[in-house]
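Omission of a single protein chain aside, the complex is shown with its protein chains in their original locations.
What follows is chain A.
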């Protein structure tokens, strides 16, 4: 490794960037690796931020993707608290916030996504929060607890997980959702209905079909929400959880194919042969469904990190994967595999009243598109296999508790 030679630069020391650095060394990259991160700390897991971390059940050390000594041991130079501001493709350098430039032989963009804002009056109050980084989670933890009421705008996974954590910490939570049901963009009807009922049974107030007109407050702090129908809700703090937008401004400014995510192929290559992009900031093909998608999940970040590292090291690409995701709320373990594009039928296996069931989504040809499992790990695993094989399965067989899924998968 010649320190004078430009090496590989990774912008973004998050889940994807951290994983890429590790895979590059596993796959034999001999040049330098510089991991640039805007946040002050080493790469860490975000999923616990809305779950265990919020409830004080995780430590900063247990959150780390790899222990601190790892980076020195594998000659990965970390430059934390460092922001990249521009990519100069002609000069092959990354321009940094401090005015210096860092040359690259190869560049990986792993900048993640940023919480969307609503543009509402009152959104700048100090206790109106979003949740993406560890620092956000710390701010959120300070407003949770007995006697505190959190208003959560948006019933997505993060909003619902935080509602569950707020209740676990003895506080109150009210969730306001514009759509007619919770998780409208990411879950089927049955799962939405089940989860809404579970949250309500545990004291979370959920208002669907409700728009927020303004966040009201005084002395710089929010004290409540004004809804579009004129209702007012009091609260001690607000969490805005209405999705995230890819951090792609630098890629756009550099003239890369981007917009709705940096466009990449199955080797995580952008429109510039020296530049790769991975994780939440990308828009990628998903051959299983013949579509381009923007996925926001840890498994996807790891998968694309592998794709980029393999391509850079001249290795064959990883086998095509089935996208999947998990979420924990109360004692419910949710596991989802596949994506239900144009579903024709939803088949329920098991009994939601027993809090252990799965929903299989089939297309018009009865091919399994996706599975959503609640406390049903075997159904999740079976569904993942069926999605991968694009298996056609008779709904009656899926529904029949006496029918072994293992036999169906064989």
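Just so it is clear, a contact is a pair of C-beta atoms (placed from the backbone, for glycine too) under 8 Å apart; a residue touches a chain by one contact, two chains touch by 3 or more; residues count from 1.
In this section, contacts and distances are computed from a predicted model.
Chemist: According to its UniProt record, what is the protein name of the omitted chain, chosen from "Phosphoribosyltransferase", "ABC transporter permease", "Lactate utilization protein C" or "2Fe-2S iron-sulfur cluster-binding protein"?
Modeler: "2Fe-2S iron-sulfur cluster-binding protein"
Chemist: Considering the whole complex, which of A:29, A:53, A:70 or A:104 touches the chain not shown?
Modeler: A:70
Chemist: Using the touch definition from the top, which of A:162, A:204, A:281 or A:385 touches the missing chain?
Modeler: That would be A:385, which touches the missing chain.
Chemist: If I consider the whole complex, including the chain that's not displayed, which of A:92, A:130 or A:335 touches that chain?
Modeler: Answering carefully, the residue with contact to the hidden chain is A:335.
Chemist: Looking beyond the chains shown, say which of A:6, A:193, A:285 or A:299 touches the absent one.
Modeler: Only one of A:6, A:193, A:285 or A:299 touches the chain omitted from view, namely A:299.
Chemist: Which parts of chain A face the unshown chain closely enough to count as touching?
Modeler: Listed in rising order, the touching residues are 22, 25-26, 45, 47-48, 65-67, 70, 74, 298-299, 302, 319, 321-322, 324, 326, 328, 333, 335, 377-378, 380-382, 384-385, 388, 405-406, 409.
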